[in-house]
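For this depiction, one protein chain was excluded, whereas all remaining protein chains were kept in their positions.
In this document, chain identifiers A and B correspond to the written order of the chains, with residue numbering beginning at 1 in each.
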Amino acid sequence: MIGERYVNGAVLIGLIALPLWALSADEVFTITLTTRAAILALAAVGLNIALGIGGMVSFGHAVFFGLGGYAMGILAFHAQTFSPLDFGLFALPGTKSMPVIWLVATVVSAFAAWIIGLLSLRTAGVYFIMITLAFGQMFFYFAISWGAYGGEDGLSIYVRNSFVGLDTLMPIQFFGLCFALLCLALLLQWRLRRSPFGLALNAARQSTERVQSVGLNPRQLKLLAFVISGAITGVAGALFADLNRFVSPTMFSWQLSGELIILTIIGGVGRLMGPVIGAAIFITLEHWLGGLTDFWHVWLGTILLAIVLFWRGGVIGLLTGKEGPHV
Amino acid sequence: MQKILLTAAIAAMLATPALPETKVGMITTLSGGGAGLGIDVRDGFMLAIKQSGRDDIEVVIEDDQRKPDIAVQLADKMIQSEKVDVLTGIIWSNLAMAVVPSVTAQGKFYLSPNAGPSQLAGKGCHENYFNVAWQNDNLHEAAGAYANTAGYANSFIMAPNYPAGTDALNGYKRFFKGEVANEVYTQLGQTDYAAEISQIRASGADSVFFFLPGGMGISFLKQYADSGVDIPVVGPAFSFDQGILQAVGEAALGVVNTSQWNKDIDNPANAGFVESFQAEYGRLPSLYASQGFDTANLLISAVEAADVMNAAAFRDALRAADFDSTRGAFAFGTNHHPVQTIYVREVIREGDVFTNRIIGAALENHSDAYAVDCSM
Partner (left out) sequence: MRASRAEPGTGKRLMPSILIIEQILNGLQFGVMLFLMAAGLTLIFGVMGLINLAHGSLYMVGAFAAAWVAGATDSFILAMAAALAAAAAAGALTEILVIRRLYSAAHLDQVLATFALILIFSEGTRFVFGSFPLFLDVPQQLSGSILLPGGIQYPLYRLTLIGIGLLVALGLWLLTARTRIGIQIRAGENDREMIAALGVDITRLYTLVFALGAGLAGLAGALVGAIQSVQVGMGEPVLILAFVVIVIGGIGSIRGAFIGSILVGLTDTLGGVFLPEFFKLFMQSDAATQTGSALASMAVYILMGIVLIRCPTGLFGARA
């Protein structure tokens, strides 16, 4: 068995090495794929905070992913059409600057997470899974019928947004940005778990009463974790939209929420690098299986089943020989 | 994502190994619910390539799973790794809106075998974008025109609540001169239309226009036939296409629908296409198959006339549209969308098989409402 620290290090090195190799071999598409994996990993890191540390099985994280995406889409749309964003009382110009877009994505998804969390955390267990799913569906149907920003057609952004000093249209440079944000989120997750807040949260996941007895409010702890979680997934959504230069209601779909959960479980719930490994494996499977047969979903399904039935604790659990936390 | 590399002419395999000169990337829907349409487009397209006997056209086919982000990713892959010159294949408007602008912005050609969103026909038109099928509104406009000639004065109109649905109702209203009894937007993917049918019954309309592609149309037609409401319905070909007509069954018999193609259009290209498609795949071709076939033949005509590396010449060759279309005369308008006749069809039964026959033309030499906005 291998120590988790070594696994984590190897994954990070692999994630940098692959696109660098692709750059030298002129395999541009591999860089795009790796970027996609990094962004999905970032979204799953967000989910992992709610899921792995807070024990909240959210089946609606696509809401935050989609909100991040639309934050990018709407701001860039107004920038490229030179039309101000009209709020009735005041109007703001759109923007093509990534940091501004990220900030807006963070704030918007954090706010949504606060509202959704406030309402959803009144429930627990399956009810929590289902109420988060319901919120996801509400946003999905709203986005489909919201004609002003393309409805089901979505919004196309013709040129990727900009970041000072970088040429974001170069795949490797955009990958660098995504990778940096992923590392930042991983660092945050790592620090969070060791912070008093993280410890209290972990305790709240295992036993609500115990936390209450020391005078902490478990629901408030969870709500805060949910907000942080939503905000990170929101930033990932903005990056994902920038990767595709496109945003559409599918970013709000329940299948996407499901995919994020799958990534997290494949890698290992509650593990620091679980989402990263999960995303890497998922993208590889999707790409490789899709090349083999028309009916590749059957095989994807079979592999997922095998993971649940035989590899509890995900790939990290398998490598390190330790089970993950029970959710 | 499936990946099939097909060098066209198998017969020419042993001849001089000429390197493929034109590389085509086809992104279409081959798995999941909407796979039937993508499979038809692919089969029609590949049939034309095979018949041409050319070995200098290489086609790379991938499945977009009907997901816009996958389609964008595949387009990136085809341009970045496969280095294709021409892209084609997308079925759905929302996927086309995600892919086409960035493809044409990168200097590649895009030939649309199906989706024709209004944005790409008007202000967002592009010199490298050619639509071989139709502008999205076309068949709905024809339905409106047909309703006038049929003497309808008061229509109940209905479509799913998404952009293509709004376009459909607007297209119908653009040509329909009568009144609109009620305008209903259903939920996308809705399967039960009892509520809408009750509304139709109560509306006092003398005709129903509906745009409900795929499974939605199947559900509506079956429930409508069973409801006892006998107000005549008219719709675009999408709900009466060869692929799904068998699933609707008798409920569709006699229903009038509009289409730019049908298997009984009388010209040698079409007769040859219908016969060879049936021989090759063992089923009747659909609207989508004919569009795939025409798209490939347009491409072949351009490859014969010009080198794809010479973009200006290749574009001129595409614009000339010098190929035998299954629809007979075929020409592009100023916005690179077809100017064509749109027919009125009626669902009939031939032996065990439900199919359509043409009963007239709804609009002749019809362009689209957005061409004037295109500054090309």
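Criterion: contacts are C-beta pairs under 8 Å (C-beta built on N, C-alpha and C of every residue); 3 or more make two chains touch, one makes a residue touch a chain.
Not measured: the values here are computed from a predicted model.
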For the chain not depicted, the shown chains it touches: A, B
Identified contact with the non-displayed chain, of A:T95, A:S145 or A:Q189: A:S145
Among B:Q187, B:S276 or B:T334, the residue in touch with the chain that has been omitted: B:Q187
Of B:G53, B:G204 or B:G254, the one touching the omitted chain in the full complex: B:G204
Interface with the undisplayed chain - residues on subunit A: 51, 57, 59, 119-120, 122-127, 129-131, 133-135, 137-138, 141-142, 144-147, 254, 258, 261-262, 265, 269, 295-298, 300-302, 304-305, 307-309, 312, 326-327
Residues of subunit B (touch criterion as defined above) contacting the omitted chain: 31-33, 35-36, 39, 161, 166, 181-189, 191-192, 194-196, 198-199, 201-204, 214-216, 218-219, 222-223, 226-228, 243-244, 246-251
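Basically, only the chains that are shown with their structure count from here on.
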CA centroid of subunit A to CA centroid of subunit B, Å: 36
Residues of subunit B that touch subunit A when the two form their complex: 1-3, 30-31, 62-63, 67-69, 72-73, 76-77, 80-81, 93-94, 97-98, 101-102, 105, 117, 161-164, 166, 185, 187-188
Touching residues (chain side subunit A, partner subunit B) in the complex: 27-30, 32-33, 36, 141, 144-145, 147, 150-154, 156, 158, 171, 240, 244-246, 248, 250-251, 286-287, 290-291, 293-297
